[in-house]
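A single protein chain has been omitted; all remaining protein chains appear in their positions.
When the chains are written out, they are named A, B and C in that same order, and each has its own residue count from 1.
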Amino acid sequence: MKSEDPPALLFLGLCPAIAVSVRVIDALWMSAGVMLVLLLSGLAMELLSRESSGNEARHSFDRGSPAARWMRALVVTSFLTASFEAGLLALAPAASAALGIYAPLIAVNCLVLGRGMPGTHNLPTRRTVVGLLGRGIGFAASLVAIALVREALGAGTITLFALGGFGGTIVIPMLVEQPLRALGFAGGGLLCLGYLVAVSRAISRRAAANPAGGEAAQ
Amino acid sequence: MSWAAIILTFALVDNVILSRLLGVWPAAGARGGMRAAAGVGGFMAVLMAGSAVGGWALDSQVLVPLGFTLLRTPAFVFLVASLALALQAFNGRFLPSFLRVTGVSIPEIGINTAGLGLVLIATRGEYSAPESLVAGLAAGAGYFLVTAMMTAIRERLEVEPVPRALKGFPLQLITAGLMAYAFMAFDRAFLARVLGG
Amino acid sequence: MTWLVGLCLLPAAGWGVFLFGTPALIVLAVSIAAAILAELASTLPFGRFTLRDGSAFLTGFIVGLLMPAGAPACVPAAASAFAILVVKQSFGGLGRNWMNPAMGGVVFALLSWPGPMSQWIAPKGGAVQGAVMPPLEALRAAMAGPGAKETTPLAILSSSGFTFSDLDSQVLGWINTHVFSPMGISLPPGTFDVLIGHVAGGIGIVSVPLLMLGAWFLLFRGIIRWHLPVMYLGTFAILAAVFGGLGSGNGWFAGGPGFHLFSGSLVLGAFFVAPDPVTSPMTNKGKCIFGIGLGTLTFFLRFFGSLGDGVAASIVLGNCAAPLLDRWTSRRVTGTQGGAA
Partner (left out) sequence: MTYPTKLPRGGVDPPAETLVPRDSGITNAAVPSRALIPLLQHSGKPALCLVKPGDRVKEGMLIGNADGSRSANVHATIPGIVVEVGEHCLPTGEVCTAVAIELGGEFETSGKPRSRREWESLSRLDLLERIRRAGVVGLGGGSIPTHLKLAIPPGSASSIFVANGVESEPSICADDALLREKPSDIMEGLRICQALLTPARTVIALGEQSEDLVPEFERLVRQKGIKADVAVLPSRYPHGHEQLVLAALGSRSPAGEQSATVLNVATLYAIFEAVILDKPLIERVLTVTGSPVSHPRNLKVRFGMGVRDLLEECGGLSSGAAKIVMGGPMRGVSVDSLDLPVTKVTSGIVAFEGLAARPHAELPCIRCGSCIEACPWNLVPTRLFKLVRIGAAAAAEREGLSSCTECGCCAYSCPSRIPLVAVLRQGKHALRGSDA
């Protein structure tokens, strides 16, 4: 597993969050949290590194020794996560209870995802933001996909935000009486993640095999 | 909870990897042999025990009296991160193969998820200091058991013609998933009957 | 070879179908068909045709045998599909999976559908009144309940209102009067039912004598070695005998292992599923340790656990540890010195 290529990091960061992907709504909240913290911590790191280094040339994301950069990332991410938790508690206590111990773990997810942004040394902030955004969306897409599979098959329902008369849960008639409840358990999460990683690896391998379809023939 | 209940809960019923899905990467992704697996297990046991007790101390003595409960997350993240780095520096020689093998400085973050997760479980469960210590060690033992089993399975699968897309990390996840189903035989009702009986 | 194992299971399956009628036949057919379809779906696109080795048929057959006759069709189908697709083919097909596919499927079904997995059907001519339940489930229910307990499981059952078939009472009545009365002992009611397997329960695991018939053939032909079954059943019997009674407050040495040994799932697990060469340790020493481990696990999960009757769960747990066992037991000196002759 090459350490720095994005897909590896993505799935690495996903591991703890899978425990929450039993219902789609929890997955949505979790992805929202991760994306929020990821973006803000990226921005904060960018500003901090530029601020502390005075007016030298374009400053690298990892100003100072790795340990210093590492500590700064730790501080920023954990405080942002704490604030997200507080916000979530106020905004949607039910969601906060559902996330449980996995809300604080967003800090670790973001450390993983924010880690080793390729080529951020001398790039304008816009590029780092796009990079982080890409990672965040990748994380959210994977998590919600797994949550969809697990909840639809595992419980026969899809729970979303209760908007007005919508009531929040879509019931799949046939499945709801005898759903594959085993998918809802921890084991199901690991299986879905395993197959998701396999599928994404197959796709990226096939994409690498013939980049634009046409020229692969030389 | 009686001691036996704590040990069985954290080792088998609420196994850190299989039911809490924490620290999956070091157990599933690592490539070293059985020795590396033993290294990871030992490292995790010490880390979790230390962070559980540290978490208890931090939480009950500092945060709750001062009312900074919102600061729990940063405090715990710092606690576990520093503990992990300290342990890594302390037994670097004991564990070099594992860190070099995966070549990623991420393991201490991966390990953090388990450490941090355990701290949160311990503090939310209102365990006392000795109970947290025992819980940490039991969780470490459970972690080591699952890591050893997955390493033995991975060594066996390395020489088999496995489907290409699934080779390596995805297959370890599926192995962990099947193991999680197997470990669901140890559920709370089973624990209650065994200890109650 | 796997076709032979399938053949050995036929008598037990035949008895199940005779006892429970067409629902049993449907369940068996559905689980075998699902297994074969799943195997085809996962190997044909890769250009491999692997139905000839008979492992898909055997997996579907065993999954069907462990199902209750009343299970709705989707349960065996999903269990077999899960067994083949996830537990076997994801690892590369026959010989490369580390968990027994049939047992993986059954555990998946037990976890997902506890309700449908206990829809038992009364056997032909069996006891009609009262909830239709296999003797083992009834015993567990009775033991969990409060109140004074007799010593042997059969006594517990009859005292808790579990009625046996009238065929059983006629046969026992005849035997007790003619054969045993001079010797002054009389068989408790239900012995005939349990021995012959004239009770409710999983399709294939009702009648132990027929299962033993197949098991003896397997041992005789050398398809399985004696180490694993003997150790497994031996350990379980000892533990059940010594600690069996504790759960129901009868004190020590009151477990009544005979009754448990005559629950078909234990015999099916010990002779047909656990010694599956792919997922059990390779060396004889490994098989012995594996057997002892399975015995203890089955004892705990059966007397205290809640996932079915403990056999499926303990074999799956044992499979997790089998590769570890293989590593430890293969620690022997590698080869004598000296190169070619």
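Everything below uses one rule, namely that a contact is a pair of C-beta atoms (placed from the backbone, for glycine too) under 8 Å apart; a residue touches a chain by one contact, two chains touch by 3 or more.
Model, not experiment: these values are computed from the prediction.
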{"item": "Neighbouring displayed chains - absent chain, whole complex", "value": "B, C"}
{"item": "Touch with the omitted chain, as defined above, among C:Ser118, C:Ser186 or C:Thr283", "value": "C:Thr283"}
{"item": "Sole residue of C:Thr22, C:Ser159 or C:Ser330 that reaches the chain not shown, by the stated touch rule", "value": "C:Ser330"}
{"item": "Touch residues of chain B, complete complex, unshown partner", "value": "159-161"}
{"item": "Where the unshown chain meets chain C, residue by residue", "value": "1, 53, 93-96, 277-278, 281-284, 330, 332-341"}
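Here, only the chains that are shown with their structure count from here on.
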{"item": "Chain contact graph, described as a line, ring, star, complete graph or other shape", "value": "complete"}
{"item": "Pair with more cross-chain C-beta pairs in contact, given A-B and A-C", "value": "A-B"}
{"item": "Euclidean distance of C-alpha centroids - chain A vs chain B, Å", "value": "21"}
{"item": "Gap in Å, rounded to a whole number, between the CA centres of chain C and chain A", "value": "44"}
{"item": "Chain A, residues touching no fewer than two other chains", "value": "182, 185, 191"}
{"item": "Multi-chain contact residues (two or more partners), chain B", "value": "166, 171, 174, 178-179, 181, 184"}
{"item": "Interfacial residue positions of chain A with respect to chain C in the complex", "value": "178-183, 185, 191"}
{"item": "Of all residues in chain B, those that touch chain C in their complex", "value": "34, 148-149, 152-153, 155-157, 160-163, 166, 171, 174-175, 178-179, 181-187, 189-190, 193-194, 197"}
{"item": "Interfacial residue positions of chain B with respect to chain A in the complex", "value": "18-22, 24-25, 29, 70-74, 76-78, 81, 102-104, 106, 109-110, 112-113, 116-117, 120-121, 124, 165-166, 168-174, 176-181, 184"}
